[in-house]
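If you scroll down you'll find the structure; I have some questions about it.
Only a single protein chain was left out; the remaining protein chains are all shown in position.
We just call them A and B in the order they show up, numbering each chain from 1.
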Amino acid sequence: MTAVDLGLRLHLALAAAGVLVALAAAPERRARWAGSLAATAAAAGLVTGLAAMAGTEGRLTLSTALPLAPLTLAPDRLGGLFMAIAGGVGLLAALFGIGYAHGPSSSATSWAAFVAFLPSVQLVPAAADVVSFLLVWEAMAITSTVLLLADHEHRPQVLSATRWYAVMTHLGFLALLAGFAVLVAESGGTTLDELARAVESHRQQGGRYHGALALLTIGFAAKAGLVPLHVWLPRAHPEAPSHVSAVMSGAMAGTGIYGLVLIAVRLMPEPPQWWALALVALGIASALYGILQASVATDVKRLLGYSTTENSGLMAIALGLAVLLRADGETGPADVALVACLMLAVSHAAFKTTLFLGAGSVVHATGERDLDRLGGLLPRMPWTATAFALGGLGAAALPVTAGFVSEWVLLQAIIHGARGEGRVVAVVMPLALAAVALTAGLALLTMVKAVGVAFLARGRSEAVATAREAPAPMVTAMLAGAGVLVLLGVAAGPLAVAVAGTVDARGILATSTAGLHLAAVDAGLEPVRLTGGVLVLTALVAGPAILLERRRPRRRTTLPWGCGGVRTSPRMEYTATSYAEPLVRVFGDALRPTRDVAVTRTDRAWFVVREVRFHQQLEDVVEQALYRPLQAVLNRTAELARGVQNGSIHRYLTYSLAALIAVLAAVSR
Amino acid sequence: MIAWLSAVAAVTVQLVVMVAAAPLVVGLARQSRAWVEGRAGAGVLQPWRDLRKLLLKEPVQAEGTRLQVAAPVVLLATSLMVCAQVPLVGTVSLPGLPGDLFVVVSVLLVGTVALAVLGLDSGTAFGGMGSSRHMTIAALVEPTVLVAVFAVSIPAGSSALSQIMNERLAAPSTIASPASLMAVVALGIAVLAETGRLPVDNPATHLELTMVHEAMVLESSGRDLAWVELGSWLRLAALVGLVGNLLVPWGQATTASPGALLVGILTLLAKLALSAVVLGAAEVFLAKVRLFRVPELLAGSFALAFLAVTTSYLVT
Partner (left out) sequence: MPATTYAQLVGTAAGVLLLSAVLVVWRRSLIAAVRLLALQGVALAVLVAVMALHAGEGALLLVAVLVLVLKAVVLPGAVRRAMQLAAGEREEAPLLNPTAALLACVALAGLAYVVSAPLVEIGDDPALRVVPVGVSLVLIGLLTIASRRRAMSQLIGFVMMDNGIATVALLTAGGVPLVVELGVSLDVLLVVLILAVLTTRMRSVFGDTDLDELRELREE
């Protein structure tokens, strides 16, 4: 029995125990017990994933009473990577949940759903056949829907968010089901290996293969939150409890990316060029649209939700470029791009988990998600602020975090990929580079805004004044996430090598100082030495600064100078809305804000203004342009269909009779 | 070990030269502007006098601000790191730490963020305003910078700065190619935007509503302000020096020998002085564009950078 064999069984057993405990335990002990069991199960999954990543084989076969092949869980190396990602995210989220879950999100149902949600996210990449893949996928959808509904009694927008989420998830599921059905019909088997073999031999037979490819891509893109299938994301993430949002964003969106990588490397290797170009286009649209919406969002969790779309977009760009480059014969840069995609997935999981947990901690302390009403939290919640700021550095791809390293690898793939003869590649590369660069720039602004407005300056509302640092489990989870983020950024080489092993990418090496050497494109990065250099230089500056601090202590005043020493009230500070105002203007055509300025004048004279009210609303443009018309059509159709039922029992019986006659007629033929 | 020591020595020399020269670059730019405008000017050494004055002053810090001490130090440290990584005096880089252009840009961005955070931390309307504008410009500059870096890195086949410089020294014809010229012009515009010079930001402005850089540092005083100013000047000098070296790579030390370093220092000072005079004199004839016309300027420089990439495919 290998480690993976054992791990899979242990993981499932612990999760099952966790569900039972969540349902049975007394309310005051529920969080601690169920949370601990969930964390342990996630840790077991993490270890199993790491073992599978290292190449250990193992399987768990479940026979069913259904006339199907037995369900098989057998993670390969790629699956192991995503299992490990989900395990890590789950571990931190469960730990955080122990301290965080309160009110409706700590009910027996919620905890049971959460404990069941974690293994479903982790086992999607472990599934070795189509049936178990789809079963686990659906389990993931259902449990997360239940979790989302936790607080539906208090906040009406939860219901609408859940509706969007459920519909989009299930449309995605249908697409996957159809796509896999085509492949299964072609191959006659249900395991992923059989499917891959059938695809290999049927490659030339066009139509169905391309159809299945398109359907699967739609299904996975919806889960990853790519534009235009992202609409559920900015609604669901803010409404879910924060530790659930962390798993949904860090790990569940990752399963969508896992699906896309699965297509490209295992299920249908060497996909056609249209697929790669479509993926790059989807990626560019998602990255730019996602980060643009994030940069103007004021709800911190909505901001993070859109940032998930952005990061999924970056991963899609990397994957699409990898496929394009491989088709062009540029295997070196292609491998680098593929590794970039996976590293982005790892780093995104790390920083997004940290950020969502940090946001959760802020919500826990203040009850506010609106950045415009936050501020000045740094002295009150120093640990949350530290973790959130580190997460922000990661999301902005700044050194020394995993986000920086993975983006650097992507940039290297792009600039070395454009040397081939392919003209399409030659044009796509600079466009992709420009999109990645603009995304990175806007991500920087977004994160400065989120961190700066929430934690610096002075509080903008009463809620902030009473904020307290979160309890120990929450702080531990946040700091652990931030620590992993920095650690992976410093140990760039080992991370890249481990990730490269899962997709057999060649020419990715680690140096003796944990640096990264891309032999395939001859480029190197040394985060340890870079950090060392910066630290030495910081010491050089800090030394004199401290010396001067001793000699001439600073004077504290109560007033910021503010060009005239006015005692500015917090309401005069820049808010998140005002921070993003220049961007709203620059990208006005893409964001289409609705603005409303109402000027109230005094009675005495029309030119004396008493009050100016400014209201700005930013809606999701894609949703407005694409989904509203669709919804209208659906509503009209539904109106028509209503006529079919009027509540009369006789009519329903008549329907049954008609159905019976139809079946008999069909059978007798 | 000898190689390691000499490389460290070369980088140290470069750092010392840059710290000494950066205030002079700013002083010379201001002075040449004064000459063109027919004023006497404050003298080339004025920035150094300002620094000394600021360091001796007692800083005043407003209640509720937290990062007025740390952010300037971070800014200065990143500026120094940029100076250590960019080939200025010579193409000798620290062993195992090649001056990769993407890394340099990221380190610069850390400084940008430190400054923006400083502005937000002050909690005044002006600080937030400056910070918001600063980040907007930084975000929009990013595509130009990276695509121009891409264009510049194509002939060398690497984004490592020392390799790019060596390639340019070895094949001077690539410098005058249209692709390279367009890329350097695009990079130049990006540098002007990133370092807050005209026509994007007016470094000499006294009108708060048009400020970008100055608005963020309104709350800084004493040595905090000294670090911020020195850090910003170092950024300007390093980037101007980089653009100068891309255009005229000759004179850079390719080995760490004292003679080569001396030649490198002298040519660098000459290039910096010339750039400073040109910058100062040119600013007389430029007006600051409206903030909402800045995207137009940046889109133009982006188009240049992009065309640099495509034309580099045309001529090989």
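Methods note: contacts are C-beta pairs under 8 Å (C-beta built on N, C-alpha and C of every residue); 3 or more make two chains touch, one makes a residue touch a chain.
Just so it is clear, the structure is predicted and the values come from calculations on it, not from any experiment.
J.: For the chain left out of this view, which of A:L78, A:A426, A:A457 or A:I508 touches it?
T.: A:A426
J.: Which one, B:A62, B:L76, B:V145 or B:A179, makes contact with the chain that was left out?
T.: The one listed residue touching the chain not shown is B:A179.
J.: At which residues does subunit B meet the chain that is not included here?
T.: Contacting residues on subunit B, toward the hidden partner: 173, 176-179, 181-182, 295-296, 299-300, 302-304, 306-307, 310-311, 313-316.
J.: For subunit A, enumerate the residues touching the unshown chain of the complex.
T.: Contact residues on subunit A toward the absent chain are 423-424, 426-427, 430-431, 589.
In the analysis below, only the chains that are shown with their structure count from here on.
J.: Flag every residue of subunit A that touches subunit B in the complex, lowest number first.
T.: Subunit A residues touching subunit B: 295, 376, 378-379, 396-399, 404, 408, 411-412, 414-416, 418-419, 426-427, 430, 433-438, 440-442, 444-445, 448-449, 451-453, 456-458, 511, 513, 515, 522-526, 529-530, 533-534, 537-538, 540-542, 545, 548-549, 552-563, 568, 570, 572-574, 578-583, 585-586.
J.: Which stretch or stretches of subunit B touch subunit A in the complex?
T.: Going by the criterion above, the answer is residues 55-67, 69, 73-74, 76-78, 80-81, 84, 94, 96-98, 100, 102-103, 106-107, 109-110, 112-113, 116-117, 120-129, 131-133, 135-136, 138-143, 145-147, 149-150, 153-154, 157-160, 208, 218-219, 222-223, 227, 291-292, 295, 302, 306, 309-310, 313.
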